[in-house]
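The complex appears here without one of its protein chains, the remainder shown in place.
Up next is chain A:
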Amino acid sequence: MLKIWNMKQKQQSDANADAAAGNKKKKVTAAQLRVQKDLSELELPRTMKTIFKDPDDVLNFELTIEPDEGMYKGGQFHFTFEISQEFPHQAPKVLCKEKIYHPNIDLQGKVCLNILREDWKPVLNIQAVIVGLQFLFLEPNASDPLNKEAAEDLRSNREGFKRNVRQSMGGGIVRNEAFDKVFKTRD
């Protein structure tokens, strides 16, 4: 049997490294460690905040976005973040909790954002995803639609689209579809 311990001893005397171990208890997983790092480096603008139902579970949380400019100004949108043990190899799963009228978010809350799917890379972090979501509210994108009708409205009649956005945000009906009221209540 190959004596890999001898190699370790050699490596240790070479580097004089110190390491310690023993019978360990529960260890922090690599995914948790990366999320911890991402969260502790998070820089959120005033328009966004995170909500943790359970502070001990950093892999599941909610993000609130309150755009202060653009067509969705005055709204309050909630997104759930679900991060797996494969993070950062796999992107976080992000869903919009409200039913909203938006070309890149469908009626079930699925979000079409390239870095959440085809362009996700392990070097990206939670901050990048959050910035991406913020961007969707400032610049809805008609060329990558998930809600085809909304995209069509945005393309063909920008003013009409704006009116539809306001209508839907107030809980109104647009194109026979009732939307959730998302205007921020004054408190």
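Assume a contact is a pair of C-beta atoms (placed from the backbone, for glycine too) under 8 Å apart; a residue touches a chain by one contact, two chains touch by 3 or more; residues count from 1.
We adopt the following convention: contacts and distances are computed from a predicted model.
**Q** Between "NEDD8-activating enzyme E1 catalytic subunit", "small monomeric GTPase", "Cell cycle checkpoint control protein" or "Eukaryotic translation initiation factor 4E type 2", choose the name on the UniProt record of the chain that's been left out.
**A** Cross-referencing UniProt, the chain left out corresponds to "NEDD8-activating enzyme E1 catalytic subunit".
**Q** Among A:Arg34, A:Lys73 or A:Lys97, choose the residue that contacts the chain missing from this document, as touch is defined above.
**A** A:Arg34
**Q** What is the set of chain A residues that contact the non-displayed chain in the whole complex?
**A** For chain A, the residues touching the absent chain are 1-5, 7-8, 11-12, 18-34, 36-37, 39-44, 49-52, 55-56, 58, 84-86, 89-90, 104, 106-108, 110-112, 114, 117-118, 120-122, 144-146, 148.
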